[in-house]
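First the structure, which I've put down as structure tokens, then a few questions once you've had a look.
Up next, chain A:
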Amino acid sequence: MAEAIAFYTLAVLILGLGVAVVTTPKTVHSVLFLVLNFLCVAILYVVLRAEFLAVIQVLVYAGGIVVLYLFVVMLVNLKRAPEAHEDPRRLARLGLGLSGAVLLELAGIVVYSYGRAAPSSAPAAPVEGIVGNTEELGWLLYTDYLIPFEVASVLLLVAMVGAIVLARRES
Partner candidate 1 sequence: MADAPKSGEPAAESSSAQPPDARPPAGTDGDAAAKPVEPAAEAPAGKGGASGDTAAAKPKPAAAAKPRPKPKPKAPPEAPKGPVDPPPPEDLERPAFLTALEAALPGRIHGLAYWVGDWTVIVTPDALLDVAAFLKDSDDGSFDYCSDLTATDWPPRGKRFDVLYCLYSTRLRQRVRIKVQAGDGESVPSVTGLWPAANWLEREVWDMFGVDFTGHPDLRRILMPDGWQGHPQRKDYPLEGPGELLLESPMEWLRLRNARDEAEIE
Partner candidate 2 sequence: MLDTIVIPLLKILVLLNAVLVAVTFMTLLERKVIAWAQSRLGPMRVGPYGVLQAIADPIKLILKEDITPARADRMLFTLAPILSLVPALVVFSVVPFGGDELFYVTDINVGLLFIISVTSIGVYGIILAGWASNSKYPLLASLRASAQLISYEIAVTMTLVSVILTAGTLSMVGIVEAQQESGLWFGFVQPVAFVLVLIGGLAETNRAPFDLPEAEQELTGGFHTEYSGMRFALFFLAEYANMIVITAVVTILFWGGWLRPFPNVEALAFLDLVPGWIWFFGKMFVFLYLFIWIRATLPRYRYDQLMRLGWKVLIPIAIANIVVTGVFKVLL
């Protein structure tokens, strides 16, 4: 019961903050709403007893990535909105398309998981009485999900190289 209340409160908060991120006129404020959003997600993880994920969520997203966002927002002149340079309708179409795709995906997941018996999948038969889930997570990442993990890291590497190429100055 308590968990359900926590979940729904957090869900409302997360959604509300998400809307706030998109609608706030000041960019810095909107970035801050994003931080709050991430913190709420972290609390959600805690409720799900995934402390490690929660902490990593705070560390990586709130403590790292969004700080970089703020850095960029403060450094870069954002007085002129990007729409001034491009066709706003094209962006709107792109956005609609993307969000539609995400929505579809979510719906698919929901439908798919309804069709199956839920909890049996947990492969984490508590190994040798480990407290917490850090070690479990590690096992899973390096055994069952090794290929997605490696693919993700290669993807990040590509992104990093791309960023360096973009940022490099012609000289």
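In picking the candidates, the idea was that all candidates are chains of the complex that A comes from, given by their letters.
Definition applied: a contact is a pair of C-beta atoms (placed from the backbone, for glycine too) under 8 Å apart; a residue touches a chain by one contact, two chains touch by 3 or more; residues count from 1.
For clarity, every value in this text was computed on a predicted model and none was experimentally measured.
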Single touching candidate for chain A, where 1 or 2 all sit in one complex: 2
Contacting residues of chain A [partner candidate 2, same complex]: 26, 28-29, 32, 35, 51-52, 55-56, 58-59, 62-64, 67-68, 70-71, 74-75, 131-132, 134
